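Removed: one protein chain of the complex. Kept in place: all other protein chains.
Order as written gives the chain letters A, B, C and D; numbering starts at 1 within each chain.
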Amino acid sequence: MTLALILLSVLILGSAIVALSLRNLIHSALLLVACWAGIAAFYLWAGAEFVAFAQGLVYVGAISMVVLFAVLLTRQGTASEPLGFASWQRFILALVAGGGVAGILVGAVLGTPLTVTTPGPVPVLTVKQIGAQLMGPHVVALLVVGILLTVSLLGAVVLAAEENVKSPEDEV
Amino acid sequence: MLGSGILKGLAVTAKNFAGSFYDPERMATVQYPEERAPLGEHYRSFPLLVCENAADPLGTLRCVACTICEKECPPQCIYIEKSKDKKPDATGKPQLYPVIFTIDTAVCMGCGICAELCPFDSIKMDKVFEVTATNRFTGLLLERDQLAKSNAYYHSIRPAEAAEVDARLAAERLAAEEKAKAAALAKAAAAAAKAAAAPPTTPPSAA
Amino acid sequence: MESLEQIRDRLLARFPGATITLVPNPGPAAEHTISLDNAHAFEIARFLRDDPALQLDYCSNVTGIDWPEKEIVETKKVSVADPAGGPAKVVEEKTKRIEPGRLEAVYHLYSMALRHGPVIIRLRTGNRSDQVTVPSLTPVWRSCDFQEREIFDLFGIVFEGHPNLRRLLMWGDFKDHPMRKDYVEPDDYEWEPTPHAEVLERAQAHYPSVTPGVSAPAQVEAKP
Amino acid sequence: MSPAAPTQAPAPFGAPSGPTVRTVTDAFHGDLLEVSMGPQHPSTHGVFRMDVTLDGEVIVKLKPVFGYLHRNHEKIAENTSYLASMPYTDRLDYLCSMSTNWAYALAVEKLAGQAVPDRAQYLRIILAELTRIVNHACLVGFLFNDLGTSFTPLLYAFREREKIIDLFEALSGSRMMCNYQRFGGCRIDPSPEWLAAASRLVDNFPRFLDEYERMLTGNEILLARTQGVGRLKAANAINAGITGPVLRAAGVNYDLRKVDAYGFYSRFDFRVPLGEHGDTYDRYMMRILEMRESVKILQQAFRDLPTGPIMDPKAKIRGFRPKAGEAYGRLESPKGELGFYLLSDGTPNPYRYRVRPPSLINLTLLEEMCLGHTVADAVVILGSIDIVLGEVDR
Partner (left out) sequence: MSAYAMAVAGSEPFLERAPLLLRDAFVQLLPAPTQWLVHHLITIVAILAVFGLFFAFTTIAERKLLGRLQNRRGPNRTGVPQFSILPWRFKHTLFGLSQPFADAVKALTKEDIVPAAADKLLHFLAPVLVVAFSLLTFAVLPFGRNLIPVELDSALLYFFAAGSATELTIFMAGWASRNKYSLLAAMRALAQVISYELPLMLSVVPVVLVAGSLSTREIALAQGGWTFGIIPHWNVFTPWGFAGFLLFLVAALAESNRSPFDLPEAESELVAGHLTEYSGFKYALFFMAEYFGLTALSGLGITIFLGGWQAPVPFLGFVPSYAWFMLKLVGMIGFFIWVRGTLLRLRIDQLTRLAWQFIVPLALINLLNAAFWSLTRDWTGALQLVRWVISAAIVVGPFVLLGRKLNAGRAPRTYRYATS
């Protein structure tokens, strides 16, 4: 079990670090996908089957495509040009943003009382139970997320439905 | 309604699928090496040289090396060298004959203009289309001996046309013979007249 | 449609400075042509297209013709008075003249609107070497686009005013104009194995070791 | 005014047909993709090449490149006799050798002032219309292949074409390189069996067309892919010399069979279908409707075919030398106006021999038709123009 955990950690952290250090954006994006897949595997290892598959479906299956699409559609400027002051500004911004997120996460982890219990029989959570949980105590959150997603979906449909340019009558 | 056109299309392909099992109008393919579609009367592949007698192909070639085909051949695939001497042809008239007659079938486009223009009905179009060779120079460059095919073979591939040609040639031959006969007769008559006639009489108005 | 003479007269009236001549066609087709001078050709073409009586809106065919320099021997019968006072003697006098070479572009015009035609116009270059420019009629009839490019490519007529005058069929750095009568084919293509003497000679000139019956590439490779 | 600098911009360079087009200068655009489609591309119908500049998938620039099949057909013809060029004309538009043959024979007959017997005229019309069916069936099949079918419509069309090609082989000796027409007539007189077989085939042909149309004409994907794609305006089409079904799809009534009434076409009762929108769908439908009209012509021709000689008795096969002069003969080939311009100086070889290739000239407006559309549409537009590279490059 621990061996699997070590391997997974190496996969997740390794791919993340290499993704950061690569100059080739596509390679970075693909390594990011590997990282996400590793996280999904980690969830699976941890017994959270549903979350693992959801992670795989959403991140590996969908978000990776969007990332790649974005990379491909972005105009590439001259890469070798030093950014100078702008670069520093960005660096600080990134530091602030990244540090903030990291701080919150670390705070959350440290703030949670991790009571190590004896490893008893792991309760097998079925999807039904997760569903019951979601529809029961967390129904408000679910509704909010659902409405948000539906709105964005409808927005996407409306955006797509709008004829961007009416097929003009000019002919050759 | 959306999809009706697609469904119609699916129906048509399904009909063709079924039809391919029983309807020869739909399944028109021929399983080639085993089955062969018949070749039409006028089918043409590459030229051949007709000779009268299969036993002596080179001695009875109809070709008199007039080189009309060589000059008219659009891709210039025919090469002829005339003989120095003359040999009697089928009618007995002394004619030239081709010492070299090559057709490069790798260049030939099978248009049939040589056969069409030949005044001696010598060059005709063959029907052999399975011509393969491992060497273009030795396999596809046909020499006179390879080109010569008997009249019987010509009859076997193009019965109607060959019969017509034979009839025409026979008629020509007959005409030639008759002419020769008439000439001989006239000659004989003249000789007889000469022998018989007395010197003062007028010469006979022969022919 | 008006006769060609009427068209010429109308054109002459409209464009007083232009030289417009009729070129008769002696053959049975009897499709006579009008020859235009280069200075006015573009304007005349536009007139032909837009004139309501003609409306030659469709330029079907554009082609080039190469007329190399040629020596013409004209025989004229001249009566020469006998110095002795006798009857005049008819003597054949041969005059040689060199007809200068030129290139010619021929346009076949039709009217789709009025369904008549053809009106054939000819444009001529000054010679075949340095004065090879004629005005392009592509701005008048777009259909001349590729055809004029082709003529430029194969004959070497330069069409002034063509929006995109490049070679059409031959490749960009090809030098000569293949459709000219004096064009000499290069002998560097793979020789044909026909035993024609001249082909063989040419092949041997290019690949000295060539013998009939052996494939050329093998021989070329075998060359030291 | 100098002819070199026309001040007034002439009409033909019309606006492109697609939605929005970026203007492209020759300057370098980093985000544009330049793709050289061809000469080895499955959908350029031979060795044609389009240098396409893409913005995403949208075409912003397209340059046709020709010449990969150039063999200087005209030079070859000027170095051989009139008759020896006849088999070479087979190779111009190798799908329709019968009508190409006829176009050449027509020009030579005009040059030499030769008459053609009635039976030969009828035979020529029969063969030309059969060729039109062959060509249009092939074209429609290939168009559907460009549209992405897995060969099914193409093979249905080829199945029917095969039957006609078999007839050609039985008559002329060769399936595609027919070399059938001669100056002053035709080469071989068809047997009554051949005529019966051909007539039967023609009578059955509308059944095939009905099935074909049922399969495809109403297909929603076809409508979406072709309607409004590659529009061509009539005025621009006329100015660009575009002829044949492509021109008629733009609504211009110009069919040489009616205009020139060459051969005996004036004796036949047929109609010329005309499009309205000038888009790819119209061009496709023009072919289908013309095939139907061809069937009508063929039925009349089989009914009225006279007996008699097929060759003008005065025609000379050997030693043919037309008088000095020039002639331009043209006819309505399946692809458009196919013309031969011949200039004779009285020798056995033509002094000038020129082919007016409809395939090449119909490509004049290819760029304008494709601009603003996607790569997929460019392939389809090219397919709907119907080119044969043997004729484009000559």
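Criterion: a residue touches a chain if its C-beta (ideal position, glycine included) is under 8 Å from a C-beta of that chain, and two chains touch if they have at least 3 such contacts.
Because the structure is predicted, anything quoted here is derived from the model rather than measured.
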Among the chains presented, those that the missing one touches: A, B, D
Which of B:10, B:54, B:100 or B:133 contacts the chain that the document leaves out: B:10
Residue touching the undisplayed chain, where the options are D:70, D:159 or D:352: D:159
Residues of chain D in contact with the chain not shown: 33-35, 41-43, 54, 56-57, 144-152, 155-156, 159, 215, 217-225, 227-228, 253, 255, 258, 271-277, 281-282, 285, 289, 374-377, 379
On chain B, residues whose C-beta touches the chain left out of the figure: 1-3, 6, 9-10, 12-14, 16-17, 19-21, 26-29, 31
Absent chain, residues of chain A that touch it: 26-27, 30, 33, 40, 49-50, 53-54, 56-57, 60-62, 64-66, 68-69, 72, 126-128, 153, 156-157, 160-161
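Keep in mind that, in the parts below, only the chains that are shown with their structure count from here on.
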Of C-D and B-D, whichever chain pair has more C-beta contact pairs: C-D
Distance between the centres, which are taken as Cα means, of chain C and chain B, whole angstrom: 41
Inter-centroid spacing, chain B versus chain A (mean Cα positions, whole Å): 81
Touching residues (chain side chain C, partner chain D) in the complex: 25-31, 38-43, 57-61, 63, 65, 106, 108, 112, 115, 118, 120, 135, 139-147, 154, 160-161, 167-171, 178-179, 183
Touching residues on chain D, where the partner in the complex is chain C: 1, 3-6, 10, 12-13, 66-67, 70, 72, 74-75, 110-113, 236, 238-242, 252, 254, 259, 322-328, 330, 337, 339, 341, 343-344, 351-352, 354, 356, 360-361, 363-365, 393-394
Chain B partner contacts - residues on chain D that touch it in the complex: 80-81, 83-88, 90, 152, 156, 159, 162-163, 166, 169-174, 177, 179, 187-188, 191, 211, 214-223, 317-318
